[in-house]
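Apart from one protein chain that is not included, each protein chain of the complex appears where it belongs.
Let's look at chain A:
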Amino acid sequence: MEASSLPAALELAAGGGAGLSPEKRAVLGSSLLLLQRDYRFERVWFWGCIQGVRGAYYIAEGLGPDRAAPRSRLYSLNCVEWSLLPPVTEEMVTQAEHLKGRFQGDPSFEYEYTEINAEDAERLLEDGKEPVIKEEARLVATIEQIDRAVGIVPRGAFVKTPLGSVHENRNFEGLSLTEAKKLSSYFHFTEPVNLKNKTLLEKADLDPSTDFLDSLEHDIPQGSWTVQLEKGGTVVVLRSLLWLGLTFYHVPMTKQYGYIYFGTGEKNLDLPFML
């Protein structure tokens, strides 16, 4: 969620019981601004918090002029000092998918990769690399996975310019209440996968400036999102069941929206059994 609207946003997304202490909230107001100054970000998003066994990671993302470009991710253990995470590679993501269990809470913790796949470990040894994964790499891979899988925005909130870059839509006034209850009004804010599979008839109805992303309708498994009205029906809250802890809120007919993650950073692989 936008750093500037953090206090109000935390109130709206607190239906799941997770939030930030007043101390963290207070310090985030200033430390995120300083991040913006130091790294020359145009926008700073407070992404959320991953609970480790011994400590928690607070994550922030910085965006440049093109909002769809790969984002810089920073983490902090106390919300005061932030460290930049290395950019994520596909190899990191595949390695991190093998790891199971909670995060430890210590960024320099090394996971034993040999237990998981002996063949890969031997191959890595031949290359001269050590078969260990640091928790930092796992952290950034998990954040990338979560953003790719369940990072969502309302339809119409972002527009694509003819040059290809993506900006916020200043004319976005919010979804109406009926639209806000439908999953098709929300998009994954990541490279679209299903868009080209749509039939020509469907594509004809789309507006290429606002409909350039995948909507949530065709997410697998079906039913992996819960849509609820909270606070007496004034806030629409979407929660992901695949990554438990991701909460998206939107106040219909206003510009307020955002998503935040409070959880353990583990994918819910039991989802098909639980629905």
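Note that contacts are C-beta pairs under 8 Å (C-beta built on N, C-alpha and C of every residue); 3 or more make two chains touch, one makes a residue touch a chain; residues count from 1.
The rule is short, and it goes like this: contacts and distances are computed from a predicted model.
Colleague: Can you tell which of "Golgin subfamily A member 7B", "V-type proton ATPase subunit", "RSH4A protein" or "creatine kinase" UniProt lists for the chain that's not drawn?
Modeller: "RSH4A protein"
Colleague: Which residue, A:Glu11, A:Glu42 or A:Glu202, contacts the hidden chain when the whole complex is considered?
Modeller: Within the whole complex, the residue contacting the unshown chain is A:Glu11.
Colleague: Going by the contact rule already stated, which one of A:Leu177, A:Val193 or A:Leu206 would touch the omitted chain in the full complex?
Modeller: A:Leu177
Colleague: Please identify which residue in A:Lys100, A:Lys203 or A:His218 touches the non-displayed chain.
Modeller: Looking across A:Lys100, A:Lys203 or A:His218, the contact with the absent chain belongs to A:Lys100.
Colleague: Please output the residues of chain A touching the missing chain, sorted low to high.
Modeller: Listed in rising order, the touching residues are 10-12, 14-24, 51, 53-54, 78, 100-102, 170-171, 176-178, 223, 226, 228-234, 239, 241, 244, 264, 269-270, 273-275.
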